[in-house]
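The structure that follows is given in the form of structure tokens.
Every protein chain except one is present and positioned as in the full complex.
Labels A and B are assigned to the chains in the order they are written; within every chain, residues are numbered from 1.
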Amino acid sequence: MSASGLAVGVQETVAPPRRRTSPMIYFLLAIAALLVVSLVRVLTGAGNLTSSGTVAAALTAAVPIALAGLAGLWSERAGVINIGLEGMMVLGTFGAGLFGWQWGPWAGVLAGVVLGAVGGLIHAVATVTFGVDHIISGVAITLAAPGLTLFLAKLYFTDAPGGGQKQSPPIEDVPHVTIPGLSSVLADIEQQQWFFVSDLAGLLRGLTTDVSLLTLLAVVLFFVTAYVLWRTAFGLRLRSCGEAPHAAESLGVNVYKYKYAAITMSGALAGLGGAILAVASSQFRDGQTGGRGYIGLASMIFGNWRPGGVAAGAGLFGYTDAMQLRGEGAVHALLLLLGIALLVLAVVQLRAKRYVVAGVATVIGALFILWFALTDQVPPELVSAAPYVVTLLVLSLAAQRLRVPKWIGRTYRRGEGG
Amino acid sequence: MNVAVRTGTVHALVGENGAGKSTLMKILYGMQRPDEGTISIDGTQGDFHTPADAIAVGIGMVHQHFMLADNLTVLENVVLGDEPRGGGGIDFKAARAKIKDISARYGLGVDPDRLVDELGVGERQRVEILKVLFRGARILILDEPTAVLVPQEVDELFGNLRELKAEGLTILFISHKLDEVLSVADDITVMRRGTTVASVAPGDVTARQLAELMVGSALPVPELRESTVTDTPVLEAEGLTVTSPDGRTVLEGMSVTINAGEVLGIAGVEGNGQAELVEALMGIRPLQAGRIALRGEDITKLSTRKRRDAGIGYIPEDRHRQGVLLEATLWENRILGHQTKAPSVRGLLLNRSGARADTQRIVDEYDVRTPNIDVLAGSLSGGNQQKLIVGREMSGNPVLLIASHPTRGVDVGAQAAIWEQIRKARAEQLAVLLISADLDELIGMSDSLAVILRGRLVASYDPKAVTPEELGSAMTGAGDGEES
């Protein structure tokens, strides 16, 4: 079984032998992607597509999703599916609300992390110690968390200044930083509307101007995760628990310990994501997470269980999020982008001789382009579905490129292997 | 149970399935705790709570089922749990150098940077050995190391073992392949029902004597009586070709014919296409090419269920995975595989009383030892589960029985009972495809024998005239099979 539940259908998506890709390839891919976006901007005149404002909004929107994705990565790399991320994020938002209001944003963030970690710990107890199905435990946590927070919110926030039954009093924001000098230079270039160059400038400006310290913290955590999981003994052992726990056990690795560590870390990161969400919107509100835990999970799958991929996926989803706020023209241009991306995928699949998949990708891609050509705008309600549709498309059309941890979703008990 | 192993020797531990070999190994390696008793290494008493304790005193284990993470590199697999540190992380450079050094010294030929997923079986085993050596083990435990190897690989392995022995390492070798044990071991300990029954030197015993020591009595001899083979073909399969999902050809143009009243035995080293052949015949695996006919009717396109309806009985290789529902009652297990046939069903509905009555019949006729038919299948012993399966598959008058390792992991009594049932069915004109790793069983129970190697049938023999040795060499591609 490759995951919790039935294995049927999985054989349709067997991975081909891995070829090593150098970081250079990814860099070139990023450049190529920006070229395409830039081209679409020029063609459609949707200047918002790459403006620094859009990029900055995308970054803000991406951070909670990225942290949820990173949280999923920690847990799943140790072999435990965590669909309780949403619930742990809820705990994080509440922690930030409760402590952030009284002792400042950093205390709030810390509280969010701790509460999230407690959520993770509960998931660990259920799945690792008691061997409960990962999905069931995750759902239960997601069900319980909003009840707990709402109960406590009513108790603590109702009579607080500026608070209410379902929301906390306002929280201060953490400081924001701008790289001095660079921002204004880039602003000049951006205004020139040059093909590619201005787009690049817009992108860079968005990423370097008025950036929250919490965003920087998130970025740092991605590097830390990559280093810890792939360069240290701790990380190797943790990953081995998600691949072959009995092998790890046979070499003296205490699998329970690493699974506990991974899931607790996962909860802490989800809590951090929730806390950042609350701090960025200046208060805790009931229902604030709005499914970001699930989008985080989607970005992890999209990112093939790797930190870089998770960041890219979260960036993409944050971008569609930002697009919603940035006007119809830009959203409309997204259709063309999606269509082109699907056609590229079709070519890739064609080269791998998967004709049916390539055909389906071509048809869907063509439909998106047609939709773009025949309409002037996209209903804003539908845009919020974009991350989910993209994830479904990725899973359906490019699943064989994914390398899922081998032992994901399965119960491990000491001494039962081999 | 007592066993003493001399330093610098290869010590073999033999015993039947379920004799307690694996449990002993797990205890020695700290994966299980003994209820009583002690373990001493070089005179010092050890107390192993976890494998880490065992590793610390120089014990290393090569498991029967490889303990490797496919998605990790060889290097990552080797250093796991004993990582050389440096500069805040793993010192990959030092690890790589050490692996290359060990690999060169013992001629293991292992490349540290490949993904384990890409390695073949022999290479994986060498990675396992390297893992153990990397930790500086002085005592190696090898659990059924040859079960998955082809003969050339076995020879290579034995070469490696001799080299290791020459370096002063001690090797504990667990097996039930007696000829191999006799060729490589310096001392032999025989286990039965959880105790040591004999310690012998390889020069003093024959394989037959060893086998009888293992079983504790004269072995039941599998044999058929007079031939019942007719010339009515029941199963005709032609040109069966199967590829695995990752594109390898696992069965290539195989043709098999079995007549009514005939038992066709298939011999082969595990993993040469037996499982794929069975699953292709059952319709579980899609065919790339080929045609299957049952009593002259083409069933190539039929589903597994339709094939069963057409009269194929199936004793699967892995009882727990494919044969029974462990958490369902015996009578529910009676229905499994017969969901379309009386007495278990009536139309689209289940016939509970019919199924229960017939389960009771099977329990009585096939001597399934159980208090009643409402217990869960998982609470029966392996032998009794298997007898239930055999009884179930024999009901409804099948014309073809596909029996994959029908007596694997069952006690001697159940083994004799199952053989008797197959003989009886054969006398009633059943055609049987028998796949087994037990050469004596194959030779004794088959009317004709074929050898499978790398997805092809490479030789066929008359079981009356063939010896296990001849079969063995054909299975490994060394022999030259004669058409019989």
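We take it that a residue touches a chain if its C-beta (ideal position, glycine included) is under 8 Å from a C-beta of that chain, and two chains touch if they have at least 3 such contacts.
The working rule: contacts and distances are computed from a predicted model.
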| With one chain of the assembly withheld, which option in "Cytochrome C oxidase subunit I", "Sugar ABC transporter permease", "Membrane-bound O-acyltransferase family protein" or "Peptide/nickel transport system ATP-binding protein" matches that chain's UniProt protein name? | "Sugar ABC transporter permease"
| message | I'd like to know which visible chains would be in contact with the absent chain if the whole complex were considered. | response | A, B
| said: One chain isn't shown here. Among B:A293, B:L350 or B:V458, which residue touches it? | reply: B:L350
| note | Considering the complete complex, of B:A4, B:V121, B:V375 or B:A427, the missing chain is touched by B:V375
| note | Residues on chain A facing the left-out chain by the touch rule are 1-13, 81, 83, 122, 126, 130-133, 135-137, 139-148, 150-152, 154-155, 291, 294, 297-298, 301, 379, 381-385, 387-389, 391-392, 395-397, 399, 416
| message | Just checking the interface: what residues of chain B touch the absent partner chain? | response | 18, 20, 22-23, 194, 282, 284, 303-308, 314, 316, 318, 320-329, 332, 335-340, 345, 348-350, 369-371, 374-376, 378-382, 409
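Definition applied: only the chains that are shown with their structure count from here on.
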| Approximately how many whole Å separate the CA-defined centres of chain A and chain B? | 44
| remark: chain B residues touching chain A in their complex are 26, 29, 31-32, 50-53, 55, 61, 63-72, 76-77, 79-83, 85, 88-90, 115, 117-118, 131, 143, 245-246
| said: Give the list of chain A residues in touch with chain B in this complex. | reply: 11-12, 14-18, 227, 231-233, 236-237, 239-240, 243-244, 246-254, 403, 405-406, 415, 417-418
